[in-house]
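Left out: one protein chain. Kept in place: all the others.
By written order: A, B and C. Residues from 1 in each chain.
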Amino acid sequence: EQSLARFDALIDQDSRVEPRDWMPEKYRKTLSRQISQHAHSEIIGMQPEANWITRAPSLKRKSILMAKVQDEAGHGLYLYSAAETLGTTRDEYNEQLLSGKAKYSSIFNYPARTWADMGAIGWLVDGAAIANQVPLCRASYGPYGRAMVRVCKEESFHQRQGFEILLSLSRGTDAQKKMAQDAINRFYEPSLMMFGPPDDQSPNSQQSMAWKIKRFSNDELRQRFVGMIAEQVKVLGLTLPDPELHFDEEKKQWIHKDLNWDEFMAVIKGNGPANAQRLERRREAHREGAWVREAAAAYAAKQAQSEVA
Amino acid sequence: EQSLARFDALIDQDSRVEPRDWMPEKYRKTLSRQISQHAHSEIIGMQPEANWITRAPSLKRKSILMAKVQDEAGHGLYLYSAAETLGTTRDEYNEQLLSGKAKYSSIFNYPARTWADMGAIGWLVDGAAIANQVPLCRASYGPYGRAMVRVCKEESFHQRQGFEILLSLSRGTDAQKKMAQDAINRFYEPSLMMFGPPDDQSPNSQQSMAWKIKRFSNDELRQRFVGMIAEQVKVLGLTLPDPELHFDEEKKQWIHKDLNWDEFMAVIKGNGPANAQRLERRREAHREGAWVREAAAAYAAKQAQSEVA
Amino acid sequence: SDEVAQYALTLGDDALILAQRMSHWISRAPELEEDVALGNIALDVLGHARSFLTYAGLAWDKTEDDLAYWREEEEFTSLWIVEQPNGHFGVTIIRQLIVSIFQNLLYKQLTQSKDETLAAISAKAVKEVDYHRDHAIQWTIRLGQGTEESAAKMRHALEILWPYVDEMFRDEAVHQNLQDIAVLPSALRAAWEEEITAVLADAGLEIPATGQAMAYGRRGEHSEHLGYLLAEMQVLARKHPGASW
Partner (left out) sequence: SDEVAQYALTLGDDALILAQRMSHWISRAPELEEDVALGNIALDVLGHARSFLTYAGLAWDKTEDDLAYWREEEEFTSLWIVEQPNGHFGVTIIRQLIVSIFQNLLYKQLTQSKDETLAAISAKAVKEVDYHRDHAIQWTIRLGQGTEESAAKMRHALEILWPYVDEMFRDEAVHQNLQDIAVLPSALRAAWEEEITAVLADAGLEIPATGQAMAYGRRGEHSEHLGYLLAEMQVLARKHPGASW
């Protein structure tokens, strides 16, 4: 009882909960799921972009893209570290991912079909991620908040790079412009859905907000994001595939077209275009790396033994 | 003694030695080595051409090339069958190939660098092979002679196709012509060396000729071949990379430049450009196919058992 | 007509991409007999591709090579199942099982098409595909029942490939607009399922519980694999525009 009071006080005072602190089991579980999903998303999210590293059309872009995908592996690493402080190991989290039990951000189940997707993913997907994540830097759980600070810094860099890719394309040849517009057309709606279902259909959000894990509702964040990209797309001289999109001065909010939540649910359930491919690639890397990890462990054990002796 | 007399009589009468017949151990060994080397050459010889199947520049050429490479697998199969009649199994022959103990035609240790190599290999390499092989259709060992009849029929088809590839290139764009000439430049000398060392440095040839396995000497065959291609290259409007090449009216023979026998020996010893790659590819196919062969054997055993029961 | 050509293009594209995948096996098979068998299959399927593409090209004044080498990824109409990588031998066999049973039913039906050329190409193709189907069935049973390792590999192959089954049977405008000429893929599904279920049962295997990919190859929306395949297939031809070979 005293513990709970202390926990509630920490939350009330906008102070940080740390790994050593007592916390309600459901708080732990919620965070464990959320942080590990986030880590999984970074890892799976490497794949659509890795798909264009070997084919990047200039060495500069290749270099930037490699650095970005590598950053994502890094984000995965420190998010797993944050998640591990909740008492579950990285191997266990990884097992959840490989078995299909754990989720990751659904948007990575869409294929990266053209080079322009490197731009759209950076601008829209990373953009939505940042909108989601900036408030998480103040998340009540200390290790998560601190990990997010690092992640957000790099992500905003990535978003700018994505925007630059689209900007170059939009100022390029007709084929390049067309490629850029096509990528935006494909990623617009899925990126809006990255914030999750509308507030009235998102039952878990309330508790997360009470715990100060989440600071804004799905719809609030979506509003912020769609307003931002509605402005930025003008700089590109391109359009968002949403004729209904406008700012309603009365309601003081952005009105966008209805989103295809059926598709969203189908993708989450494993029926997206690339779910099977993404998971299999992860499993393959795990399977083919098994002998390496075993050898490294065997070697470490021998070393430990010889140090003892 | 009676057996030997009978064997000698068969050879004398230009009759065929058959698997059931007694034969000198050295005759058996010579044939076993020669036929299996020939089979290995067909198998390894698939690789340089397989290198261009997925990139063939027209669907017609792709189709012809696929059929050709597949024919080579077929040749390998019936040559191994002929070789097996001498008392060594295909698995044993294969083991000799994979371990590096057995040889195969050295020319396949050169890379197939461009599409024009498909032409040069067909015209020069298959051409030289045919010159070697036509007399083998009358080889004293029955199964070998009969296998060669089938092989030769298909090879001459392949040679014509190779020539046609070069002909198309020679009538094509400048880049195509250049590609064709370059391929001829690279394959000319190695193809002349396919007939083996000059007669005065080829000690085993005498015995093979006495046994009527071999019907013409290395130099005789080389003469025939070089005379043929010297004529055919004119049709292509291209040149052989041999300024010394001419027919000596007095000696009644073709004079060609000195061949680089040091390189020939180095390639045989395993130091050609592609020896390591060729063998490793074969080993890889063998290694990765192991589970398939094991499963097939296990299934066959189960079937056999259930038929008995 | 343009519509018939569009339909022939879908048939040609499936065959072309599958032939390209299968041809990679030549010189890499688990045993020599399979180098020959897989090579034969690849050659047959390439033949079908050439017939269908040549026919499609007539409507647009294009050759088979124009269509194979000079279209961009989004202009190809192939199914995702044929784009999937070869993987190990068992993956290739399961892909062949899925596709050749489908093609066998399809071509058989197409011999009844009111379009005489499609009917004639299919009449020739169906005999060959019948052999491909048999080859895939025999190997599925052999590997499914062979060793524990081979059975596990076949289960894995089914899991990898099953998500691309639904797409094969989706009716698109290209089918619906051509009554009595095209075959509605959806109409083949029951027979296909019956047949493959029986084969898998013989092999001691089961239909896996996977999702179904939102795959729209017919509309030019392809898996991430196709771009690599085309880059390799087209590289030489594209370096020499206008050249004859």
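In the analysis below, a residue touches a chain if its C-beta (ideal position, glycine included) is under 8 Å from a C-beta of that chain, and two chains touch if they have at least 3 such contacts.
What you see is a predicted model, and the numbers here were worked out from it, not measured in a lab.
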Which displayed chains the unshown chain touches: A, B, C
Touching the absent chain when the full complex is considered, from A:G100, A:G172, A:P198 or A:G237: A:G172
Contacting the left-out chain in the complete assembly, out of A:K29, A:K153, A:H246 or A:K302: A:K302
Contact with the hidden chain (one of A:K153, A:H246, A:K269 or A:R293): A:R293
Among A:V17, A:I35, A:V69 or A:V151, residue touching the chain not depicted: A:V69
Residues of chain C in contact with the chain not shown: 72, 227-228, 231-232, 235, 238-239
Footprint left on chain B by the chain that the document does not show: 48, 51, 55, 111-113, 263, 266-267, 269-277, 280
Contact footprint on chain A, counting only the chain that is left out: 43, 46-47, 50, 53-63, 66-67, 69-70, 73-74, 76-77, 80, 115, 165, 168-169, 171-173, 175-176, 281, 284-285, 288-296, 298-299, 302
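In this text, only the chains that are shown with their structure count from here on.
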Approximate Å spacing (C-alpha centroids) for the pair chain A, chain B: 58
Geometric centre distance via CA averages, chain C-chain B, whole Å: 35
Residues of chain B whose C-beta touches two or more other chains: none
Touching two or more other chains - residue numbers and ranges from chain C: none
